[in-house]
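Here you go, one structure.
Here the complex is missing a single protein chain, while all its other protein chains stay put.
Per-chain numbering from 1; labels A, B and C assigned in written order.
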Amino acid sequence: MTSTQAAPRGVDGVAPAGTSPTDAARTPSPALKALGYLGRKLGLFALTLWAAVTVNFLLPRLMPGTPADAALSKLAQNGPVSEATKAAIEAQLGVPTGNIASQYVAYLHQVVTLDFGISYTFYPQSVGELVSAALPYTLVLVGLVTVIAFVLGTLLGVLAAWKRGTWLDSVPTLVGSFLSAFPYFWTALLLLFFAGYVLRLFPTSGAYGPTATPNFSVEFLGDALYHGVLPALTILITSLGGWILGMRNTMISTLGDDYVTFAEANGLKPRTIALRYAARNAILPNLTSFGLALGGVVGGSILVEQVFGYPGIGYLLFNAVVNQDYPLMQALFLMITVSVLIANFLVDILYGVLDPRTRR
Amino acid sequence: MMQPTRSRPRSPLRSRPLARIRAALALAVAASTLAACSIQIQSAPDPSIPDDTMLVAADNGSPLFEKNFNPFMINKRVAAFYMYEPLIVLDNLNAQEHPWLATGYTQPDPSTILFDIRQGVTWSDGEDFTAEDVGFTFQLLKDNPSLDLQGIWSYIDTFETGDDTVTVHLSAPDVPAAQLIASTTLIVPEHIWADVEDPTTWRNPDPVGTGPYTLGNFAPQQYTVDKNQDYWQADTVAAEHLILPATNTQLDVATKGYDWAYSFISDVEGAWVGAGNQNTYWFPPGGTIALFPNLTKAPYNDVNVRLGLSTALDRAAVGDAAAEGYMDPAGQTNILLPNQEDVLNPDIPDSGLISQNTAKALDYFAAAGYTQQGGKLVDASGAQLSLTITTAAGYNDWLKGVQEVQKQWGAVGVDVKVESPQPAAYTLALRNGEYDFAMGATGGTGNTFRDFNNLLSSEWVKPVGEEASNNFERFSDPAVDKLLAEFKVALDPAVQADLADHLQEVVYDQIPSISLYYGGSWGLFSDAKFTGWPSADDPYASPKTYESTPLLVLTSLKKVNDD
Amino acid sequence: MTTSLPPTTAAIRAPLSPAGEAPSAWKVVARVASTVWSNGKSRIGLTMLAVFVLLAIFAPLIAPYGASETGFDRSADASAAHWLGTTAAGEDVLSQLLYGARISIFVGLVAGLLSTVIAVLIGLSWGYVRGFGADVINFIVNLFLVIPGLPLMIVIAAYLSGGGIGMIIVVVVVTGWAWGARVLRSQTQSLRSRDFITAAVFSGERPFRIVFRVILPNMTSLIVGNFFGAATAAILAEAGLEFLGLGDSTVVSWGTMLFWAQNSNALLTGQWALLFAPGLCIALLATSLTLINFGVDGISNPRLREGTKR
Partner (left out) sequence: MTPAPTTPAPAANSTLLEVHDLSVHYGYGQTATRAVQNVSFRLAHGEFVGLVGESGSGKSTLGFALTGLSKPPAHIEKGRILFGGTDIASLDAEQLREQRHGGIAMVLQSGMNALNPVRSIRNHFVDIFRAHGHVERSQWAARATELICKVELTPQVLDRFPGELSGGMRQRVSIALALSLEPELMVFDEPTTALDVLVQHAVMNTIIELQKRENFTAILISHDLGIVLESAQRVMVMHEGRIVEDAPARQILENPQAPYTRMLLSHYADPRAEVVELPGFADRQQRTANGAARADGATHAPTVSPRTRRTDQPSMIVQNVSKVYPAPRRGEAPVRAVDDVSFTLEPGSALALVGASGSGKSTIAKLITAVEKPTSGRIRFGDLDVGTLNRRHFRRLHRDVQMVFQDPYSALNPLHTVEYALTRPVINFTGLHGTEARRRVLELLDIVGLNPVEEFAAKLPHQLSGGQRQRVVIARALASDPQVIIADEPVSMLDVSLRAGVLALLEDLREQWGVSLLYITHDLLSARVVTDNIMVLNGGAVVERGNTADVLRNPQDDYTIRLLDAIPNPRKDVA
């Protein structure tokens, strides 16, 4: 309404001739546009990354006690430990020395070279070994489930909004919000107990059969899949509701928008209106949360992995934290943060693709 | 469309709470009816596991196993203890020594140890085991201090090896050191380790040892060890294979037909024995759980306060709360009963057990200047006696015990707070002496001298803020140090026994630590495939699955159906 | 904006309060409340919440025994004396359940409130200020958004352990305010472009007053919604932390009940009410808040009100 908004448009293209030049001015080379878009994003990306890296450095050091103390406390449970023991442990673990500043420099170097050295808890394994061992399971399990949950939830949400007020609306929304109120670990425990121990339908722990060694044979993959069912189910049950509600609410809003009314006035097929018009616009805001969720995947779902003894990142992280395993913790935190950042970044790009408005 | 009648939102609160409560209770009842049909888990052993194979909950991956059989590392696989053997096996439960790779040792003087090395032992790769290997191992630990977890080189000065003997010269007269050196040093083969680039990081993927078992299949979630057919006492080893899974949750242990596990299961009768599979259990005391007073702080440095607190405790109740009634209250003597009865000082009234006696406790407190006023125990200035007990987060039996102590001391008017930081922080506080009272374990090393030395010797004492590795309460008494010094060099068992009696009196009278209850060793066994497990009737070894005592068990079992 | 409106937009401008009602934040809240109450789902939610609150308040009257009163036989199955059986430590499960409600609700409400307050303070000023200040806040909020929540909680919890309930609240708040701030900020931005904000400037109002007296009341519904959302998150977070043993295991809350249940293997000892009941209560409490939010959404977005079907 205010003229400054309208300013770049100039006066409406009354004559065809009048439109084209202004339009030409309005659309610069796509390359340029993309560049600027990426540029801004990358800038923020880098800054946030640095801050995150630094926080990751500080956090573990805020915790009282040293890694050696953690190790000792474990030994101390099996009888007293001699002075020499502590010395030996510290020698084995290579507990950090020097002042914070020098540690920070060393750490930054590690970050750049992506070499986080030896884990304290799992000495003498390197952080790299551990992470690369755990990552695939988390990625596949949690990643896959997150995507499934998002897709499924969104579809149900669309249905609920479109069939507003019918059972197709009330059932998914109510059940969804109830399920999403379940504590993760609780759902996990119940599933574990009933499906695992009482009915003995599924294995109760691990990512694959006890005797198997990871490889890409069909048997192994099948086995792994079989072991993944319960954890996957847990995550699905508890995260589905959120997606349903999110999509339902945004879509109900878009259903009230004028372009939907106009589409009706033009007698478009209900399908088209529901999907191409209402849903298509409603999904955009949900993408952002999906981005965060995707990023969070790498963090695994600590509680679930904990309950199912699933050898993923979450389990690793928990061990790292309780054992003051600085190197491991830092690597994991960095990984998680970066992946969240990257996921957001990608979603932003995707947004640009899906929503022409952001391209302008 | 909607009329804001301001009253309506609040109406559910107003309308007859009772009805709501009934509704809620109804809900609770619904839950309870569900709960009523309680489910008895039954053990269902995996039929694919043959009779000569034992399923053991000994080693926990977190959550995966790393193939590390270097016996000198903290994170070694537990089975390394079944592959590498010490010179003697010390059963810490009843302080008995079992000759092992050494047929025995003699101490001509308090600073010399002469080991007679067993003959006819071979390494699992066929090579002969010799005194040289022992010597090599000692040298290895000397050259790589970071591997010397028990710090034997803080005792050893020099050593030399004969054909079938190894002579160790200590840097100072120290009789008990012999036991430590002999029982904690796992001997490794020179012909393999000599070529190892850096033993401090070597993971020893294909272990070669003298022990009863050799490595079988290794997978990240489970590995097996197979019987070493030419083990030097092969005939005593019944189990052909041991299976060690990486995750042994209590549910697994109970449901999957484990033969041997070392873990506390609450309601063991119902959950473990009840699960069938001829399950049995034995929970002997493995150490004393005690409260360490901080003797550098007033008023805890006043023995009367400590006596008062100690007498105010109902140790049985504490033990019950902590270990659900499976552990006995501990005597104020720092020795494990019944296993170490022979060490017990007969003059100490009912074997050191101090029974709750509030009146007496109040007398002690009065002697320390504390009197009860309005249920509060206050000093002359009227300040209440208040203290904080530090325990470690996650050590739940301790926590339960502490809560019980809190109750009982609260009853006599002491204001007790509980702190439970993460283990690391707890350990730091304990070692630095930055606490009022701290939970901790004492004794149970299997060596009477060390049990008392760790608790009482001023050699450990460090100023507050510096890490002490023992004697966290910072007890220091020249007289006691003198006793310990004598003990250290005493070769004559009679003298040792006499000194032990004195030390028990010290603990009983001066309360350097307030013994609460015995920390259990939680042995779970199944007689389905193997029998001859250690038990109350036949307490020949600790039920532990780690360290060297399992060697005693593994060499004593019998197969059930020998075919 | 124009002289006549299609029905949907008409709904938005339709008066929410009857004539003559004086405007004040409280009246707005009252209006919010009534709108919420008018929604079937949230009516259920409010009732459930009320029940829980009452149970918590009157726990000492209703509960058959003390929360940590021991001495009953251990791990007993449900019986007349103990409707939900007893714990491995010999406490009455039902009593613990009732007392536990106190902590969970307390944590939920307090943490929810605090993080909402922070979200409001930061979100609004963030939305109103321009230039460098905004960038700084933007940066901080983004940071809190990308740093993974649960791991962060665990580290802070480990750091503060021994802090008890207060610690848990701190943890939840620290990790929970950022989302709200982001939402409120965007709303503030859309509001600040409205003429009546400019008008306030022309009326000589100071920025602080504009933000908190002019903008704030216009976002009541969003804020209320944010509060319930945060509270839900807080309740679940508390349970999670306690379950991992990172909380204060000495207090009796639903979270610690689950912790002890898991720890003493309630499943193994066969009486899983110990595990089932607290979890169910957490779920129900959280659900009640979610349900309430159905109604709250209806205020911030009239299209979400019940009855306005397509």
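Methods note: a contact is a pair of C-beta atoms (placed from the backbone, for glycine too) under 8 Å apart; a residue touches a chain by one contact, two chains touch by 3 or more.
Since the model is a prediction, treat every value here as computed from it, not as a measurement.
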| item | value |
| --- | --- |
| Touch with the omitted chain, as defined above, among A:His109, A:Arg200 or A:Lys269 | A:Lys269 |
| Positions on chain C contacted by the hidden chain, ascending | 1-8, 10-11, 13, 15, 17, 19-23, 28, 194-196, 198-205, 207, 214, 217-218, 307-310 |
| Touch residues of chain A, complete complex, unshown partner | 1-4, 6-16, 19-20, 23, 25-29, 32-33, 35-36, 257-259, 261-270, 272, 276-277, 280-281, 284, 354-357, 360 |
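Note that only the chains that are shown with their structure count from here on.
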| item | value |
| --- | --- |
| Gap in Å, rounded to a whole number, between the CA centres of chain C and chain B | 44 |
| Between chain A and chain B, centroid-to-centroid distance (C-alpha), Å | 41 |
| Chain B, residues touching no fewer than two other chains | 39, 41, 251, 394, 421-422, 425 |
| Numbers and ranges of chain A residues touching at least 2 other chains | 63-64, 193, 197, 322 |
| For the chain C and chain B complex, residues of the former touching the latter | 14, 16-18, 21, 30-31, 33-38, 46-47, 50-55, 58, 62, 68, 70, 74-75, 77-78, 83-85, 88-89, 94, 97, 158, 161-162, 245-246, 248-250, 260, 263-265, 267-274, 276-277, 280, 305, 307 |
| Residues on chain B engaged by chain A in the complex (per definition of touch) | 39, 41, 44, 62-64, 66, 68, 73-75, 92, 145-151, 153-154, 200-201, 203, 217, 219-222, 245-247, 249, 251-252, 255, 287, 392, 394-395, 421-428, 431, 440-442, 444-445, 450, 454, 467, 469-470, 546-547 |
| Parts of chain A lying in touch with chain B, wherever the complex brings them together | 63-67, 69-89, 91-92, 121-125, 133, 192-193, 196-198, 200, 204-214, 309-311, 315, 319, 322-324 |
